[in-house]
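Here the complex is missing one protein chain, while the rest keep their positions.
Then we have chain A:
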């Protein structure tokens, strides 16, 4: 093992500006795959959810899942994108056993959504606009298990085993434009962007976007350029960074690694890199094939998608309140500071508090319960607030019930003003 040379973060930023590109894959929560009627349910036994279409058998024909397209449009609209009047799928050709067809059905130069943005809020309240290049539809690949290698990795393996249950599950790939001008905050922006996108996807109800379950995966592309220059440097692509914290760490590590290479007069190789969860480092993967090596061409087995404007407008009207807008509204309604709101967010207490208020409690006591006694309790047990055996309705009932005076610690949150008498919980 060679140790990767790193420059200190401060020294790296003193000489260079980072430019980032983030590619996020979201697995949609549809019942069936993108191009066939196979179930997408997790936990099935190997190869129990496949058919001639997703196995790429000769003569099988794909048909597009309507909810897949609808979800893509919803995501595009929520990201303030334009929605294509007409677009096609394309074959991305590559020879790798995770795709039995020898191509992935994707979109190339005609994505369904393009030119948008997502405003993300950093922990201190600063808002940073991330421009969106495109959001396109594609399909997930099968799952490989490598046998015979020391650590289950490809290196040293004698053969691989393939389960195609996941092959064909709808994916939406969301690609940012180059993120410039974030400076030393680039890793924070990356994390905040992925966090905001995750909230957005959940609010839209198109996926649970659980990163720990692989339903949302992020690739971090990063390059450096000397201060005052315009041309982008050569980028590296760190693949499958699968937690918010890892997104931040991967960006930081690559900034330090690139800077060390460039400062010592070396050149950055355009390659994919693997992220290591244990120490936050990245290691060299394969040299990237060029886009032309994928020999994209329009998928002849599928007809174009031309979303009617009336349908797009209907979907636009049906969009839920977007997470950042909702958070700002709640912050004002609850009368809390930016900082307090951030800790409520970090504690995962927004939804429980909203539900408790809906069940009849006032904002102040709902907040005090969930951020006080219950947060401590959840923390001690190592569970989320939603996993506690108490519901928002219970909390509302407790906080609106008049108790005889008591002096125990647990009763303190209930000393909040009781503006309502007992009101039945919803």
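Simple rule for what comes next: a contact is a pair of C-beta atoms (placed from the backbone, for glycine too) under 8 Å apart; a residue touches a chain by one contact, two chains touch by 3 or more; residues count from 1.
One rule holds in what follows: contacts and distances are computed from a predicted model.
Asks: One chain isn't displayed here; going by UniProt, is it "Sulfate transport system permease protein CysW", "Aspartyl/glutamyl-tRNA(Asn/Gln) amidotransferase subunit C", "L-serine dehydratase" or "ATP-binding cassette domain-containing protein"?
Replies: Checked against "Sulfate transport system permease protein CysW", "Aspartyl/glutamyl-tRNA(Asn/Gln) amidotransferase subunit C", "L-serine dehydratase" or "ATP-binding cassette domain-containing protein": the hidden chain maps to "Aspartyl/glutamyl-tRNA(Asn/Gln) amidotransferase subunit C".
Asks: Just name the one of A:49, A:105, A:141 or A:207 that touches the chain not displayed here.
Replies: In the complete complex, the chain left out is touched by residue A:49.
Asks: Using the touch definition up top, pick the residue from A:178, A:285, A:348 or A:372 that touches the left-out chain.
Replies: Residue touching the chain left out of view: A:285.
Asks: Among A:145, A:337 or A:401, which one touches the chain that has been omitted from the display?
Replies: Missing-chain contact among the listed residues: A:145.
Asks: Of the listed residues A:13, A:26, A:69 or A:172, which contacts the missing chain in the full complex?
Replies: In the full complex, the listed residue that touches the missing chain is A:69.
Asks: Among A:305, A:322 or A:375, which one is in touch with the chain left out?
Replies: Only one listed residue reaches the unshown chain, and that is A:305.
Asks: To test your reading of the contact rule: which positions on chain A touch the chain that is missing from view?
Replies: These residues of chain A touch the chain that is not shown: 30-32, 36-39, 45-52, 55, 57, 63-69, 86, 88, 94-97, 100, 144-148, 153-155, 157-164, 274, 285-286, 289, 293, 297-300, 302-307.
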